[in-house]
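Removed: one protein chain of the complex. Kept in place: all other protein chains.
Letters A and B name the chains as they come in the text, with residue numbers starting at 1 for each one.
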Amino acid sequence: MRKTIRLAALALASAMTLAAGTVSADKLKVGFIYIGPPGDHGWTYAHDQGRLMIDNMLGDHVETTFVEGVPEGPDAERAIAKLAETGHKLIFTTSFGYMEPTLKVAKRFPDVKFEHATGYKQADNVATYSARFYEGRYVQGQIAAKISKSGIIGYIASFPIPEVVRGINAFMLGAQSINPDMKVKVVWVYTWFDPPKEADAAKVLMDQGADIITQHTDSTAALQAAAERGIYAFGQASDMIQFAQDTQLTAILDNWGPYYVKRTVDVLMGAWSSGDTWHGMGPGMVGMAPYTNMPSDIAMMARATAESIRTGAFHPFTGPIYNQAGELVVKAGEVAADFPMLATMNFYVQGVDDKLPE
Amino acid sequence: MLRLEARATQSAAAAWLSPLFAITLTILTGAIIFVLMGKAPGPALYIYFIEPLTSGSGLSEVAVKAGPLVLIGVGLSLGFRAGVWNIGAEGQYIAGALLGSALPVYFYQSTSPLLLPAMLILGMLGGMAWASVPALLKTRFNVNEILVSLMLVYVAELLLVHLVQGPWRNPQGWGFPGTRLFPDAALLPVLVRGQRVHLGTLIALLVPLLAWFVLARSRFGFRIRVFGSAPAAACHAGIRPTRMIWSALLIGGALAGLAGVIEAASTIGQLMPKISPGYGFTAIIVAFLGRLHPLGVLLAGIAIAVTYIGGEGAQISAGLPKAVTGLFQGIILFYLLAFDLLTRYRLVVIGRQGSRA
Partner (left out) sequence: MTELIIASIMTMMTAATPLVFAATGELVCEKSGVLNLGVEGMMLIGAVFGFAATAITGNAVLGLAAGGACGLAAALIFAVLTLTLLSNQVATGLALTIFGTGLSALVGLDYVGDTIDQIRRVHIPVLGDLPVVGRLLFGHDPLVYLGIAMLALTGWFLARTRWGMILRAVGDSDISAHAIGYPVIAIRYGAVAFGGAMAGLGGAYLSLVYTPLWAENMTAGRGWIALALVVFANWRPGRVLLGAVLFGGITILQLNAQAAGLGIPAAFMSMLPYIATIVVLVFISRDAIRIRLNAPACLGRPFRADR
């Protein structure tokens, strides 16, 4: 995938350089709306890395701007509109809560293209995109089951939205594939980024016997709290190894860059069209950080699982899958459908000891 | 040698000058901060304070942003005058939005013209209900209203999250938090085509005028003014503190709740886990910047809204971080309080023997 993009970018660059002699090409302005600060080393950081890839590969023809810390709601509409008004022709809105504002602004600016992350509504000039993080969670689950001695995982969850629930389920399925009796304790912190709270959650989970910590929140606090007690943990959204050199096992990497560059090239070549993109390890949108702090045979197993997911040989949500009530929701040998099951997942698989809000 | 001497009456001139002083000094301080950050002060200041006012869409956005600030600010200013410190307006805003939005959530296909007025009234009732807790606890149990109203902010936020994630969640929303989009009958009409200025903004413009009238001309307004400036005299005049406290908190709650349901019924169009970027707290600054006077609050709301809009523009055009806006707001308030002194005291030059020079 990366090779194709590099070739396309190169081809485009050469074409434009030739054309530049005759026509003065104004740089394409690409805008980004971030929900947090790029320095969070988590969600927003990963998106910003994607933006930087656009700068690196297409810098001669593209100029990027970002607005950070934009709260979801009415302020978002204004910020997005401001980008549209100031000549940005491609705008990435990187949080679910920007959905309605993006659609509203898109109506007012039909010749601007919008890309909304993790959303589910499209329009002629609004595309949606997301990543199959759950693929990484499955691999993590397997690693956790192999390494854990207490058989208890501590899971720090943010909000009970389908993406998070999917992650918990995939993690459990991966763990259960090694040890059917794995337990997972879930704590909902109702925030994406609150280091003291995340640290508290990690401590509480460890107090209750968890000896592996994983999170669906964005800071490194939980990882570091675990490291302080010598407990293994997984990083989130970016490789957090420098924060826990002896205890990070791996991390799920959000790799938005290739997709961002592709869409930018599409706009430059006039070939952009709306749609929904949900890529996983296959196209390289999800990656795993190097497997560290574990015996080499477990690392090899993890690599093998990841590879089989990447090639499409294996799907984490392959049946038989039972829900908490014991009902069979995916038949043996079948794969859970993207729609509606995976995309709107709001049930737990059997073995998760928690209740989701109605 | 200089000395402070109490004035017999508050100086009206100083009362109106101090916000101007505060704003001017803030701008100067801002210029210094920009230079320290390595940015050219002139263009940055222009983007922050002037540019939002130079275009139709800019003015519209300022008005839309100022609306909730002014509404809440007016309510708070009446309370602060009476010495009632309602710090929990943010919670009352949310409570009003919750109660008012219950109608479109449950009657999501309604086309009734009564829907909107009912929502607005429920919004005020919701805010009043939330504010009645600190009122009750203060008047019955002498509990500090600052702490109670503030704690209830956190409770309200969590309640909102719980409702939009659970019982009120849109069944067609793919499991994501948030209610259904409100039906058209539940949305405040937009006043200018192509912009976001809506009926709620107009309401926010009228309320300060109404409040000014009430404050200046009604018996109730008189009581508030007396109670705030001379509580002992007020007591002798038969103005009961309990009543004042209740009135102050209920009005503050009603206006904050109204602001909440208006926002939900206009720029947001639904309920989601977060419906306020901190209006309830920013309104405190607005109330003080407006010298606790309804018309002042109106102007102050507009001024603060300009800094918000300017702040966003500064991020895009000048690479200035969002945090600068919050810093400005704190600085304005500091300068204002520093100059506050001049309304109540005057500087007098004293000769060496202690006699007036």
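The definition used in the following text is that a contact is a pair of C-beta atoms (placed from the backbone, for glycine too) under 8 Å apart; a residue touches a chain by one contact, two chains touch by 3 or more.
Since the structure is predicted, the reported quantities are computational estimates derived from the model, not experimental observations.
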With respect to the chain omitted from the figure, which of B:60, B:101, B:165 or B:247 is a touching residue?
B:165
Check the options A:180, A:196 or A:312 and report the residue that touches the missing chain.
A:196
Selected residue (touches chain absent from view) among B:106, B:154 or B:213
B:154
Residues of chain B touching the missing chain are 4, 6, 80, 85, 87, 133, 137, 141-144, 146-148, 150-152, 154-155, 158-159, 161-162, 165-166, 281, 284-285, 288, 321-331, 333-334, 337-338, 340-341, 344-345
Residue-wise, where is chain A in contact with the chain that is not depicted?
37, 39-41, 45, 154, 185-190, 193-201, 203-210, 219-221, 224-225, 228, 242-243, 353-355, 357
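We adopt the following convention: only the chains that are shown with their structure count from here on.
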Go ahead and note the Å separation of the Cα centroids belonging to chain A and chain B.
37
Touching residues on chain A, where the partner in the complex is chain B:
65, 67-69, 71-75, 77-79, 81-83, 85-86, 96-97, 100, 108, 120, 159-162, 165, 190, 340, 343-346, 357-358
Any idea which chain B residues touch chain A in the complex?
57, 61, 64-65, 158, 161-162, 165-167, 174-177, 181, 194, 196, 263, 267-270, 272-277, 309, 312-313, 315-317, 321-322
